[in-house]
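Here's the structure we're looking at; comments come further down.
One protein chain is absent from this view; the other protein chains keep their places.
Right, chain A next:
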Amino acid sequence: MKKIELTREDILHLAKLSSLKLTDQEVEKYCNQLGETVEFVKNLKELKTDVVIPTSQITNLTDVFFTDGETNKRVLTKEKATENAKYKKEKYFVVKRIM
């Protein structure tokens, strides 16, 4: 299969957007693998789409709302809310200082 060449910069940019840390080897690896993947997606181009209306919705629903002040059935206790956090302090989630 013919494949698209992705550059190191492409991969690093995508890694940044995905919040991933990649080693040099991984960058190399993804240059190849991701190129193949993108090439595969290109198969879609074989489909005749000129009569299909573009959409971002597939449910055909419109105007789905809830009523303000409805009972909250999903509220989490403070223990539950922070339960899965890697770092927490008292009731807060904690990240490395950003400012």
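The rule is simple: a residue touches a chain if its C-beta (ideal position, glycine included) is under 8 Å from a C-beta of that chain, and two chains touch if they have at least 3 such contacts; residues count from 1.
In this section, contacts and distances are computed from a predicted model.
S.K.: Just go with whichever of "ABC transporter permease", "Aspartyl/glutamyl-tRNA(Asn/Gln) amidotransferase subunit B", "Cell division protein" or "Ferredoxin" UniProt uses as the name of the absent chain.
M.R.: Record says "Aspartyl/glutamyl-tRNA(Asn/Gln) amidotransferase subunit B".
S.K.: Of the residues A:5, A:24 or A:70, which one touches the chain left out of the display?
M.R.: Selected residue, touching the omitted chain: A:70.
S.K.: Against the chain that's been left off, what residues of chain A make contact? List them.
M.R.: Its contact residues with the unshown chain are 16-17, 19, 56-57, 59, 61-78, 81-82, 89-99.
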